[in-house]
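Shown below is the structure under consideration.
What you see is the complex with one protein chain gone and the rest in place.
Showing chain A:
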Amino acid sequence: MLSPKLVSRRSHMGTNVAIPVVLLAAFSVAPMVYANQAVIFQMMAFMVLAQGVNLLYGFTGYLPFGYVGFFGIGAYGMAIGIELFHLPGLVALVVGALFSVIVALILSPLLRLSGAYFAISSLAASEVLYNVVANPALVHLTNGPYGESLVQSYHPETSYIAMVVLLIVTTIIVIVIKNTAFGRALMAIREDPVSAEMAGIAVVRTRTIIWIVSAVIAGLTGAIFGWHLSVFYPSTVFDLSISILAIVFTLFGGGGTAIGPILGSVVLYGLYNAIGISDPQYFELIYGLLIVLLVLFLPGGVVSLLQRRGNYVP
């Protein structure tokens, strides 16, 4: 006889396993059903970014307005790998990830800051990265403001598969972190760093690890994104609205869960495609209103409606 508690744990295990499986199935079939592959690809990119934001904001409470900095550096690291070292695309992705790790390590002192100070400083850091990469003085390394063109290594299918893999791996990372002691340590730090430290959690080490993990996630997303596009400008990959959309998607679905950011990306990116491309200002208006209403009435996101009734949310 299994105890009721054990049964419910097993069924939670089932829902958790179902998420990556459903995602894998959906995005493997999607290109055959829906002709506009660019839309599907970008939706995946935003899903990964939203999960990256989720790891930082949902679990740790650091709101990274400048998250796009890692994305852009990943894209440029990949481009440098292809242009300067003539690496094949898949290896160049690793270069992109390495660049984002280096930047994350340089920026890790930002984690000493709290609340608003962290959020705005991370925004400042991403603007610094953008202005350095786009500076005409770096024209030999990054081609400055004139952008990168990697047409010789344009592989839309391979990069699509790479993004699916990244999405699945990221989702599994979030689920694993959420269900292990590491995730609970992060949430303890979010609630009260002093008590967490006293309970024996290595606060500085834990938050630095999650910072680097989420930086690598954004860096790889940027690298695969840049590879998929193969022609991009600094203003494309350091566009602040990338961080903003990822944050809003996470908030809408609900941070600190695995399903929230996925839900937010599907619903809001769908909305963005329906009205955002032709009339971006109306989309901006709607999501501005949505943010205000969410903060005032539903700070836990859509999933908190389920959680409030005592349901388990993966």
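Heads up, the rule we're going with is that a contact is a pair of C-beta atoms (placed from the backbone, for glycine too) under 8 Å apart; a residue touches a chain by one contact, two chains touch by 3 or more; residues count from 1.
In this section, contacts and distances are computed from a predicted model.
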Omitted chain per UniProt, picking from "Sigma-70 family RNA polymerase sigma factor", "Spore cortex-lytic enzyme", "Erythritol transport system ATP-binding protein" or "Branched-chain amino acid ABC transporter permease", is "Branched-chain amino acid ABC transporter permease"
Just one of A:Leu87, A:Ile291 or A:Leu306 touches the chain that is missing; which is it? A:Ile291
For the chain left out of this view, which of A:Ile19, A:Met44 or A:Leu63 touches it? A:Leu63
Full-complex contact with the absent chain, from A:Ala75, A:Leu93, A:Ala119 or A:Ile168: A:Ala119
List the chain A residues touching the unshown chain? 61, 63, 109-110, 112-117, 119-121, 123-125, 127-128, 131-132, 135-137, 189, 193-194, 196-197, 203-204, 240, 244, 247, 251, 280-282, 284-285, 287-292, 294-296, 299
